[in-house]
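Omission of a single protein chain aside, the complex is shown with its protein chains in their original locations.
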Amino acid sequence: MNKVYHTLKTIFLLGWSIFVVFPFLWALTTSFKDANAITSGATYIPWVDFEPSSQGWTSLFTTGSQGINIIGPFIDSAVVTLIASLVSLILGTLAAYGLSRFEYRLGFVKNSDITFFFISQRIMPPIVLAIPFFLMLKELGALDTIFGLVLVYIALLLPIAVWVMTDFFSGIPKELDEMAMTDGCSPIGAFFRVILPNSVPGLVVAGMFCLIFGWNDFFFAFTLTFTETQLLPVSIVSLNSSVTPWWSLSAFALISVAPLACVAVIVERYMSRGTMSGAIR
Amino acid sequence: MAKIVLENLGHSYLADPKGEHDFALKPVNLTWQDGKTYALLGPSGCGKTTMLNIISGLVAPSHGRLLFDGKDVTNIPTSERNIAQVFQFPVIYSTKTVRQNLAFPLECRGVSPSRIRQRVAEVATLLDLDYALDMPARKLSADQKQLISLGRGLVREDVSAILLDEPLTVIDPQMKFMLRRKLREINRQTGVTMILVTHDQSEAMSFADEIVVMKDGLLQQSGTPEELFSRPQNDFVGYFIGSPPMNMINLDVRQGTLATDALSLTQPSPSESNALLYQLGIRPEHISLVDQTAENVGVGTIKKIEHLGVDGIVTLELAANVVIKAKTRKHTAMSVGTTMGINVCQDDALLYLDGRLAT
Amino acid sequence: MLQIDHLTTADAKVTLDDVSFVFEAGKIYTILGRTGAGKTELLRALMGLNPLTVGTVKLDEEDITERPIRARNMSLVYQQFINYPHLSVLDNVAFPLRRQGKDKAEAHALAGQMLTTVGLGEFLQRRPAQLSGGQQQRVALARAMVKQSRILMLDEPLANLDYKLREQLREEFPRLVADNVESVILYTTTEPREAMELGNTMIVMHDGRVIASGAPADLFAHPPTKDTASVISDPPISFISGFVRDNCLYFSEGHLAPSEGLLLPADGPVTIALRPDAIEPDGAFNAQIGLSEFSGSQTIIHLDFDFGRAIMMVDGIEAFTAGNDISVSIRSEHIMLFAPDGGNITLRNNQNG
Partner (left out) sequence: MLSSKHFFLLPALLTLVAIILFPLLFTVRVSFSSWDVFQSGLDFIGGSNYVRVFEDQRFWQSLQRLSLLSIISVSLQYTLGFALALAVWKQVRGGRLMRVLFLIPMMTTPVVMSVIWRTVFHESLGPVNDILSAFGVGPVPWLSSATGAFISVLIVEVWQWTPFMFLLLLAGLVSLPKEPYLAAAIDGAGTWRTFWQVTFPLMAPITIGALIIRLIEASKIMDTVYVLTSGGPGTATETSSYYIYIRGLRDFQIGYSAALSLVYLVIMIISLTIIAKLLLRMLVGKDE
């Protein structure tokens, strides 16, 4: 019985692992193919099934009509994601701390309602906001700019930061800030001197979620930028809709998902330590 | 029901223990009789939890054997050991009613529904939980939840022992007293062996027929509360059992006897002893304070009087700067600064050589 | 001098109900009460952590009710061992000094001294998490004391410690706070023995109110109400509802209670309180032994009388087998009488008795 269970478990884990890596392996092998290797049907192993070519990779760094420049979109993506994540994290952390420690009242609106207002933004389908965003940015002259996207992404990421950090702060005993205040700190001083230095795990988790959702957004980048500013997901989709150079496409895809795939290592560490459970209501 | 024997049982969390220090539990030999109550007592990190985990089967001991009624259960999994356990924090099946909670261990063992009904009813009566049988278990108070945990052990007729792992920690102080009494009553009525793990000596004393005192993974003394109190085997037991701790007064070797300036109690110097430290141990409760007379074994000046309600603790300074404490009910009639006569029964003054009781 | 008038709170689970008191500097006040009696709430209200609906807090005649927490010159030690996790032990204790504007060297010197006093001189560079529970609480105590604040509050500081550690710290406590002669020291606890041992003055709280206060020994000998008697008795005091008829005291019909030396009230129902030391073996009353517990040098025996249950405490170790019958005497000089509404009505011929 135990043996059967163990075998089933191993098969399941193995099967899932293959499912997970399959698209990556396929992309990797495809990225070394040329037009011949692709049109002759599915092949897998370089040198055995097909003659590898590096054109998929080199084309990404060539400018001009033949090349697809990946560096520009990569930098744009990084800048937009990092700035938006950072701003969201700062504003979100402050708000979450306030909501977890003070009582706010505005007519019938209480703390829980404000928290809900923040978090409920995640329910908002992007499409509901896309058109007004478009018009608003146009009004501001921020269409097709990094600034415009950052603004939109803050709206996208702020709820995530507030959500994770509210739960994190509710796990830090209130007595800690009270003690800081009796020791002579102002409420703001207590936050910066005592709470913030003890919030690293929460900040890391919140920051990672911001990066993930920021870096991986496609829709807003797609509707609010055109030529001047181009993020990775948009460039790859435009590549997809033109002629289909699968080799470049695959190499491009691998490069664009690589940075965040590395984040998985950090996420795993926090998850195993149990520091993450606070981040889930 | 079973007799539990710990045979040279020890445990080290290291794969290759080098010396004494590497043992979380140094090998011990103990026999626990069926139907009695026992307490494992000691400060945190003393090895009592390791011992409990070995008995419950959570930890496999690195050394020795564990026998239930002569049967070696050292490597048998928890589920087959016929033990039950109540934890520090109440553990209940939160989705079930009280009745379903109590029935669960029997259901798992495939007992017939009619028998289950009967057993659950019996145990519920025993625990005074009849009225709550159909309530969701999670709605009960902490002490009632602890009773449910206990009940899940009691419903099983084959249960050898119930382990209680600091079960009173999260109970309101007012309820502690009641729950402790309830546990004793259940032990008397059912005859199930109970083993309590605690750091609270008064809890251990009031609960157990026999107490196992531990420190640093080493068994210090095992015996009835009376024995531990009146004849502590070493200075640690003297300190740990009783509040305030036993007074320890240093003795000097004088012409073949052991004596001190503080008290006129002498002990014959034990022959062939090469001990470095001779001490007289006297319980604060065994010191009586009287008006000065010639028969006193000593005199002392009262330095401090602490009121503890019915009784009080009086701190006295004797000759040669020896400070002792005495427990008395007459503290309200005394005042700081006065000098009192001290009487101690010769039998209550115990001799310790290097911290060990000289027999 | 700290004076509080009519402190009343709403909102919180346990509310304060019109609490007034005057505290003097240099004394230790122990606040005794069961869980939920309002002890913690009182400290928090003094601190400014719980908003008041009514009431004023005055420190040396100056009204500080509205003063922000950081300017109140108070310190608090919590029941949970709360320290700054990210700071070393030394920096923990130096933290309040730095906030007072002392330079780093001076703050460290003072903090180091204080840590030596509490016995942690060798752990200055450790993080609180690397210390045992007792040591962590010593850090918290050092941090609270180093400021020499006017009001030092300790909220059940020993409740989460092992029995023996508790005993040890209780013993050391008076020495540790000896330097804080300028401070009002407030110490809450649920344990009557601790409250009596440590307090110059004991304040008994119940249901958000102060129900009694005074020197521990006096309060214990003459509790003004039934609630007070029950809160400050450990082992518990036993109450039996009896009555007075024709200047005789009865436990129940047919069971006359001893009353020599007592001035009895008018005929009617009365609550008779028996302290564990009021009952002694051998005498005219028969009871069944319900349970016998051994505690230190005493044996605590639960007795079932025909007219109710009571607890007897006997010095020494004696075997009392549960289930057996026993005869006991009840000493009238340890009897207290309470009106059915809870007020003390004990009057004695000889008040010293």
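Just so it is clear, A, B and C label the chains in written order, and each chain counts residues from 1 on its own.
Keep in mind that, in the parts below, contacts are C-beta pairs under 8 Å (C-beta built on N, C-alpha and C of every residue); 3 or more make two chains touch, one makes a residue touch a chain.
Worth saying up front: this structure is predicted, and the values here are computed from it rather than measured.
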| item | value |
| --- | --- |
| Left-out chain, listing which of the shown chains it touches | A, B |
| Hidden partner chain, touching residue among A:Val162, A:Leu176 or A:Val194 | A:Val162 |
| Touch with the omitted chain, as defined above, among A:Leu129, A:Leu143, A:Ala180 or A:Cys210 | A:Leu129 |
| Which residue of B:Ser56, B:Thr301 or B:Asn343 touches the chain not shown here | B:Ser56 |
| Residues in chain B touching the chain absent from view | 56-58, 77-79, 83-85, 87-89, 91, 93-96, 104-105, 108-109, 136, 149, 152-153 |
| Residues of chain A (touch criterion as defined above) contacting the omitted chain | 5, 9, 12-13, 16-17, 19-23, 26-27, 30, 38-39, 41-42, 44, 91-92, 94-95, 97-99, 101-102, 104, 114, 117-118, 120-133, 135-136, 151-152, 154-155, 158-159, 162, 186-188, 191, 212, 215-216, 218-219, 223, 232-233, 236-237, 240, 246, 249-250, 252-253, 256-257, 260-261, 263-265, 267-268, 271-274, 276-277, 279-281 |
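As a convention for this text, only the chains that are shown with their structure count from here on.
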| item | value |
| --- | --- |
| Set of chains adjacent to chain A and to chain B | C |
| Chain whose average C-alpha position is farthest from chain C's own | A |
| Where chain A and chain C are represented by their mean Cα positions, the distance between them in whole Å | 55 |
| Chain C to chain A touching residues, read off their complex | 47, 49, 68-70, 72, 74-76, 78, 80, 82, 84-86, 95-96, 99-100, 143, 147 |
| Complex contacts: residues of chain B adjacent to chain C | 43-44, 172-174, 177, 180-181, 184-185, 188, 199-202, 205-207, 225-226, 229-230, 239-240, 242-245, 283-286, 306-310, 313, 327, 329, 332 |
| Residue ranges of chain C in contact with chain B within the complex | 34-35, 132-133, 162-165, 167, 171, 190-193, 196-197, 216-217, 220-221, 232-236, 275-277, 291, 293-297, 300, 302, 313, 315-317, 322 |
